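The complex appears here minus one protein chain, its other protein chains still in place.
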Amino acid sequence: MTSVNATFGEVAAERRIASAPLSHVSIELGHLYMEDFEAGPERLREQFRRVAPWAGTVRSSWQDRVPGGRARVSTCFLIDDYFSRFSTPAELVPMVLEAAADCDLTIDYIARESACAVSDGVELARLVEDRLVNDPPPDTNGSRPPVKESGWLCNGARSPQVGTVQAMGKANRWAPPLQNAKRGHSIFVDVELWDENGGKRTWSCPFLAAVWQLLRLGLLRTDGRLPLRPVMREDAFPDDWESLPAVMQLNPAAAPFSAYTTLSVLSPRFLPVELAVRTILSQVAVDGDVLRQVVARSGGEGIRLEEELVDRISYVFA
Amino acid sequence: MLVMGEVHTGLLQNSGEIPESTCRDVLQLLSGERVRVSRRPIVYAVSPDLLTGVDCRLPSASQSRIRGAGTVLSRSSITGGRVVQGSSFTRIERSGSDRRQPWSHYLARPGVVEVLGKVKSRDLADGFAEDPPADGLDLGAISARFLDVVQSSPLLDRRAPFKIARTRLRWVAEEGEPAIRFTLHSEQMRTVRLVHTGEFTPAVADLCEDLALHDWLLTALLVIIERARIGGTPGPEAAVKLAPAVDHLLHLWMPSARVDDVLSAYWESLDRRPGFTRQWQSLVDRVRDQLAVHTLAFLREKSGGGAR
């Protein structure tokens, strides 16, 4: 009898990872909070006027980079419906679109901030929290579980607790906190990820912003699937936020929502928030298969992506 | 350059074996990620891979102070609903730089520890296989915690059929001419040094987990037989003590079940010498013979009693 080459497969034993359609760059044209809304449409127009030249620059620089100038650029706009609820989509969205159009900007996608916490029953924020791998201070050899202050994340080692160690033992004295990969001196950052009140968890603004960045980079999966897909707009916008899709596509001709890189044009007042976002993102372990998938896709297009995902994110503070 | 790993193996803390669905729930360590299960030839369920960050001294036979930073990849698994393993490994690679990089650099290379500075591969491998320094990379502690996580699941009743120590198997894999050396150290400690052709693949870690699983089975069966004191205690007593082996262990021996074809030669060579399967088979025969002898004695006693 000749030998037979047998193959046997089991679906439950294999891992499948969906791939996301990707643009070259996702440009965030703005982030709307209650106070901006209360200030009226003029504030919005002002913001869009500041953003427009930067968006144009990024678009043309990618057109130069991509063979044939066929850069895929998508734009998005995030509305806060998590920390405060105001107005209705029916009233607000047309106002935002109009103000953008006044400045010759097209908003391709509009997203709700609460979708970064939970979307379609998937707790995206929880998903990202589970993927935090703490930046280990020197002499972390695995013998102890990572030091975690519940709800906090830092970029180094916190000050030791002052107090005694055992009866009649030596007391600990204060020592400064240290940044792990410091250059000369420390810039120690400790970020609150969430707090809890009466059993209800509220995610912090930087944490949701980190989720937002990961969504825009197309790096999140749940059970191998994409956690959310943009929904094409209908004629009328709903009267309550829950009825608005997590991410709504406004421009039928838009390039994909997620992209190899992101650009956010923000007011300088968001600088501390974005430092916190980078602190978080530099400790999120993205699935190895997803990372390889994105690198292979971009490589196929002749684009060399930055290895570290925080380097795929850029900002303009204007 | 080389890969270091450590596998801890123990008896699942439950009275009986647990079904596949419970394995899935127990091993659900990461939201949004499925537990992978294969059912042939034995039910094997494995948690998603998780990362642990480290920045510490690496083992070195020459006692050099070598520092490495990066991540260790770990997982928990359950075989046959009965045996649990915590397994960790990391690829050691040279770094382009002598200084610690921002953490995002390391997270872009999951499961890799980069050596800061100069290092000889052989020096590291020898240091790890021997007695690694207490303040150095401790893959064992990480694996032990991945085993704890399963054992402390509220879905388990903690009424295991017998008490048994966990075993630990520390392994190093390097590239070169294929070879494998399996060494028994103390009662619980084993090392494997493996040389493979071509690049490292996770299949090498699977092989080491499979070796650890079967070495634990052998160890556990030996302990049970020793406790039964065959010949030193009355037959029925010995038979009672042997029963857990029949109930919980004998059907689990499936060497090479999940081992990549390319690597099955390693199992085959270990089966030639020292001959794991041979030893297992002879122990199984001993247990079955004992029980048969005991059954015969019992039947004779019964029929003898009936005749009077």
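Labels for the chains are A and B, by order of writing; each one numbers its residues from 1.
Definition applied: a residue touches a chain if its C-beta (ideal position, glycine included) is under 8 Å from a C-beta of that chain, and two chains touch if they have at least 3 such contacts.
Here, contacts and distances are computed from a predicted model.
You can't see one chain of this complex, but its UniProt record names it "DNA-binding protein", from the set "Monovalent cation/H+ antiporter subunit F", "Energy-coupling factor transporter transmembrane protein EcfT", "DNA-binding protein" or "Methylamine utilisation protein MauE domain-containing protein". Per the touch definition above, the residue from B:1, B:61, B:141 or B:257 contacting the chain not shown is B:141. Residue B:160 is the one among B:107, B:160 or B:180 that touches the chain missing from this view. Interface residues of chain A facing the missing partner chain: 143-144, 163-169. Those residues of chain B that touch the chain absent from the view are 10-11, 13, 134-135, 138, 140-141, 144, 148, 151-152, 156-160, 163-166, 227, 229, 232-233.
Please note the rule applied: only the chains that are shown with their structure count from here on.
Distance between chain centres (mean CA atoms), chain A to chain B: 38 Å.
Contacts from chain A toward chain B in the complex involve residues 8, 10, 12-15, 122-123, 126-127, 130-131, 133-146, 155, 180-181, 220-224, 227, 281-286, 288, 291, 307-311.
Here chain B touches chain A in the complex through residues 30-34, 36-40, 49, 51-57, 67, 69, 71-72, 88, 99-105, 107-108, 110-111, 135-139, 141-142, 145, going by the rule given at the top.
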